[in-house]
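After the structure tokens below, expect a handful of questions from me.
All protein chains but one are shown in place.
Labels A, B and C are assigned to the chains in the order they are written; within every chain, residues are numbered from 1.
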Amino acid sequence: MSTAQTADRTIFERRESEVRSYCRSFDTVFTSASGSTLTDTEGREYTDFLAGCSSLNYGHNDPDMKSALVDHITGDGLTHGLDMYTDTKADFLRAFDEIILKPRGMDHKVMMVGPTGTNAVEAAIKLARKTTGRKNVIAFTNGFHGMTLGALALTGNAGKRGGAGGVSLNDTTHLPYEGSLGDVDTLELAREMLRNGSSGIDAPAAFIVEPVQGEGGLNAASKEWLQGIAALAKELGALLIIDDIQAGIGRTGSFFSTEDFGFEPDMITLAKSFSGMGLPFAALLLKPELDIWKPAEHNGTFRGNTHAFVTARVALEKFWKDDSFAKEVAEKSDLLEKRLTEIARHIPGAYVKGRGMMRGIDVGSGELAAHICADAFDKGLIIETSGAEDEVVKVLAPLTTPLAQFKAGLDTLEDAVSASLSLKIAAE
Amino acid sequence: MSTAQTADRTIFERRESEVRSYCRSFDTVFTSASGSTLTDTEGREYTDFLAGCSSLNYGHNDPDMKSALVDHITGDGLTHGLDMYTDTKADFLRAFDEIILKPRGMDHKVMMVGPTGTNAVEAAIKLARKTTGRKNVIAFTNGFHGMTLGALALTGNAGKRGGAGGVSLNDTTHLPYEGSLGDVDTLELAREMLRNGSSGIDAPAAFIVEPVQGEGGLNAASKEWLQGIAALAKELGALLIIDDIQAGIGRTGSFFSTEDFGFEPDMITLAKSFSGMGLPFAALLLKPELDIWKPAEHNGTFRGNTHAFVTARVALEKFWKDDSFAKEVAEKSDLLEKRLTEIARHIPGAYVKGRGMMRGIDVGSGELAAHICADAFDKGLIIETSGAEDEVVKVLAPLTTPLAQFKAGLDTLEDAVSASLSLKIAAE
Amino acid sequence: MSTAQTADRTIFERRESEVRSYCRSFDTVFTSASGSTLTDTEGREYTDFLAGCSSLNYGHNDPDMKSALVDHITGDGLTHGLDMYTDTKADFLRAFDEIILKPRGMDHKVMMVGPTGTNAVEAAIKLARKTTGRKNVIAFTNGFHGMTLGALALTGNAGKRGGAGGVSLNDTTHLPYEGSLGDVDTLELAREMLRNGSSGIDAPAAFIVEPVQGEGGLNAASKEWLQGIAALAKELGALLIIDDIQAGIGRTGSFFSTEDFGFEPDMITLAKSFSGMGLPFAALLLKPELDIWKPAEHNGTFRGNTHAFVTARVALEKFWKDDSFAKEVAEKSDLLEKRLTEIARHIPGAYVKGRGMMRGIDVGSGELAAHICADAFDKGLIIETSGAEDEVVKVLAPLTTPLAQFKAGLDTLEDAVSASLSLKIAAE
Partner (left out) sequence: MSTAQTADRTIFERRESEVRSYCRSFDTVFTSASGSTLTDTEGREYTDFLAGCSSLNYGHNDPDMKSALVDHITGDGLTHGLDMYTDTKADFLRAFDEIILKPRGMDHKVMMVGPTGTNAVEAAIKLARKTTGRKNVIAFTNGFHGMTLGALALTGNAGKRGGAGGVSLNDTTHLPYEGSLGDVDTLELAREMLRNGSSGIDAPAAFIVEPVQGEGGLNAASKEWLQGIAALAKELGALLIIDDIQAGIGRTGSFFSTEDFGFEPDMITLAKSFSGMGLPFAALLLKPELDIWKPAEHNGTFRGNTHAFVTARVALEKFWKDDSFAKEVAEKSDLLEKRLTEIARHIPGAYVKGRGMMRGIDVGSGELAAHICADAFDKGLIIETSGAEDEVVKVLAPLTTPLAQFKAGLDTLEDAVSASLSLKIAAE
């Protein structure tokens, strides 16, 4: 590392809050990014298996999105338009309608929320409570739904919850996610608890569930379990909110992660890769009969990011007009599963978790997982951990990663695993 | 209105949630924007006295920001970098350090929060509670701090609060803002209530206050009142959070709206115009001794919007390196006050409110204010109301509005007032 | 103090919780009590100016109540009957109907709650929330309403509130009681705050107010202020709950402390002296149209204490059939006011507070008040302090105290004041 660069970095230590985190694991200064590759001030290149925590499903700086965005900017297209009508928003909505919603038979409406996932979650639970007249929202073990108080109450992680500084995170009930209690049938458990009028669990306004728990350790709920939750919600007069912020937009293979599961979510939260290019953007899809909002009853200055409308539209047109992208992702997912399974065999007790292009290896300890990721970074691969104990090495590569780079990245991961295991064995 | 355009618009009705609001007042489809002018699909031009609710203090599509942003994009600068180190972030932080913080003797650190004002507020109150071990946050009558549950609890408006769907908005106490109780000395009232150990108001973690209440009716607190609140906070061991989301970034004349007031806020929330060009961006400034966050204890996928770093830096360099911009704003503010005072004279009982370039006329009723704004829009001026009863016609023009256009806009406002008054008199 | 007695007392230290309190101020072991006199193990007699915190308005062991209770017990009258019908309850209800409710034109129904004041308060606020569909209950500075979580949220004292161990005491708003803010018109303030739709104070389900604040320092609200609160409650669609637990049952001269004030409370809480003889008993009076309870929706094992029905009935028949008792209390109240005013003159800055037989002297400091009470106890008078800083010496003598004993007690108080002042002067 050059002296110049070191000097550069003091600005972060001096002026950026201690809350910063990824920069601690990936301790270099990045300057550019294209596709699945990041480059730092030293000119070193890194393959990105983190993809902005699934915000960059189409990779960095997709040339078509870039070009459309540059055209928009140079043509004085609106940057900030509150929630006024713009041709850019109309174009986006039409593309979303025709390419995504209509073909899937969905009549959901789009609520432009503040451009963060947590804002979509907050809007969803406010609406669920308003429409049902109930307060309790059911969330699940290991779930992550955001950091503002309403969403944080739905989040499982004790450390995150502790950030609230001691205020009660109310009006929620946390039930065990599928598989989180060994052999216990957690769906049956949810049924028993919620059907019992003396359980002490108040009648729910909604269930909120991530089909794959991105932060919680890549736990992937089965189709049957999610169908059961959907049916239970209906039985109880509660709404089903699918939090597709991390698992949606192709990450599991299809645009929505449960679109082939045979039930219709009342609401779906979208953020991360929804803008296509990593621009801040979030939305809540809601069934039209739930759309009882009064104008501005939930608002936010940056709702409906116009730049994001441009890139999101390009993403829809480029990747979702036919099924070729989905097929490509499916093939890559198979490859990923195969390779991770092979790698996991080297690690005693390890196993592969997740679904689609959202998979990882539970290596049994946060310490080992951290070693692997650190070693991978030294070898030019950006990859992070997940799970309650950070015990899962998580692969979240851009879905568009060229096959050769994808394979090379997995090779690097394998090398990092080997190196970490050797180190571990040497230490024992 | 052409048939084509009408057809265009059905997409909004069909697919966008009923929560949309500004599009109802400004019912046309905008296509481009530059400086203080918006253009719609019909080629009609509008002068913008709304400025994205003060998110566009430097106007639309500032050419230098555009150019820097286009260079960044075409050069494959990062779009999305989580909170990793980038040269773009370093450049922004350095500019903010040198142009803003250092000259003002501020040692605050910058926390990159999710790119919405409400997220900055949520981070601030979480931190206040964590550091003080107390839970109660004092907010003020007519205040607006955001729509996620933690921030919503601090917001005064009953309609907004009702959106929570019935969950309790806890751990807050609302006290009267300066001037909200006629002649009552609200500072003394706050002192009495909070010094009384039997008041039933729990010891506060923090006070959060907007120096000028943008949504609450352009109430501007005096220097003395704010000094008193600052002193009271200190006396009680509570933190002072200045919510400068709407009043900051030059809107009242200086970069921070209380920088000349002789006290140092423990935290300052920034959003809206902080990115310069209207891109989603928010941050929390906090005194270094408060920076006890653990890494990622508060996080968010879009914290630290890289595109916004580019434009925010340009804005700092272009407008704040010397005091010429501030002087220009001060002159425009004087003009604004003068003209509004003249206009208010025509309206029985009306009076001018606010501070700097954040001023309006309390016209006595929401109905009249709505008439004025609607008539102004017909005449090509975008302007909105504010206040508990929407009784204030609020001028939030870009600070950079050319003088001729600014005067013309005020002329249009005067015409709209006259027209609305005639209509009103005719109706009576 | 004899050795024997000292030995006796170790049982308290060994086995009774540190939460015990009055025994610390009145550090002897009492053995019997009659009228206004307590006797301890040493045979020493004490005049009781505490009266069980107004639970013994008719003095200790009234002979008629004793006799009726003994008859009931020896005749195998029910002791515990849950809320089944008993002739004893019927007799009590009939007496209450004919002697108290009917003559005052009150059609309230009686809800038998658990035999504690706090239980009556909890029932009242539950019902207010159920019937209005709102959650916020307005309480006042320096108010005391009980120690269970719902009632504690309405209580002002920070020390008491702190006992909750950090859980939020929610869904309440504390406004200043009459006179608690110097010259500020607190009624007008309440109006302004509650009529403002952007105050951040949610629409109230109810106001709960003590007409005289027994624990809060003997603040007595004026008729006009209470009328104003009653009218404001009606205007806002909120219920008015008069907490007459300490001020009711003759303490201020009339059976209910606001019965001559020209408004009708929606609910009245009663406890303390309601049983007549100091037996645990509490009830909630509620307007019949509010009586939407489902059977047992609020219950409690000891609701409707049968022994208390016996003594309460005797008390009603003995003291309230005509106005002779009320007149006697009125005369005694005048005497009390006169004597306290004289005594207060000796103390720089002191003044008399309260109403009826619920009066005291604000002596300016808790330290001096404690001295006075301790000295009075040494001289054979049981009397305690009140107020946020324990700065009020509070006279709560049984209303039946014989005139000679009452005067003698006041003489003792005067002596104690003199002694404490001499001591204080000597110390300075």
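Definition applied: contacts are C-beta pairs under 8 Å (C-beta built on N, C-alpha and C of every residue); 3 or more make two chains touch, one makes a residue touch a chain.
Small disclaimer: the values here were computed from a predicted structure and weren't measured.
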(Q) Touch as defined at the start, partner being the missing chain; which of C:Glu16, C:Glu188, C:Glu224 or C:Asp260 qualifies? (A) C:Glu16
Q. Which residue from C:Ala205, C:Val314 or C:Val352 sits in contact with the chain not drawn here?
A. C:Ala205
**Q.** Option from C:Met111, C:Leu189, C:Ile268 or C:Ala344 whose C-beta touches the chain left out
**A.** C:Met111
Q. Any idea which of C:Asp171, C:Asp243 or C:Glu391 touches the chain not displayed?
A. C:Asp171
**Q.** Full-complex contact with the absent chain, from A:Met106, A:Met193, A:Ala231 or A:Ala330
**A.** A:Met193
Q: Against the chain that's been left off, what residues of chain A make contact? List them.
A: 135, 139-143, 154-159, 161, 166, 168-174, 176, 180-182, 184, 189, 192-193, 196-203, 216, 388-389
Q | Absent-chain interface as seen on chain B, which is shown | A | 166-168
**Q.** Chain not shown, touching residues in chain C
**A.** 8-9, 11-12, 14-24, 26-34, 38, 41, 50, 52-53, 55-56, 60-61, 66, 69-70, 73-87, 89-90, 93-94, 96-97, 101, 109-112, 114-119, 122, 125-131, 133, 135, 146-151, 153, 159-160, 162-168, 170-171, 205, 245, 271-272, 277-280, 284, 286, 291-302, 305, 307
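We take it that only the chains that are shown with their structure count from here on.
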Q) If you average the Cα atoms of chain B and of chain C to get two centres, how far apart are those centres in Å? A) 50
Q) For chain A and chain C, what's the span in angstrom between their mean Cα positions? A) 58
Q.
Counting only Cα atoms for the centres, state how far chain A is from chain B in Å.
A. 30
Q: Find every residue in chain A that makes contact with two or more other chains and list them.
A: 166-168
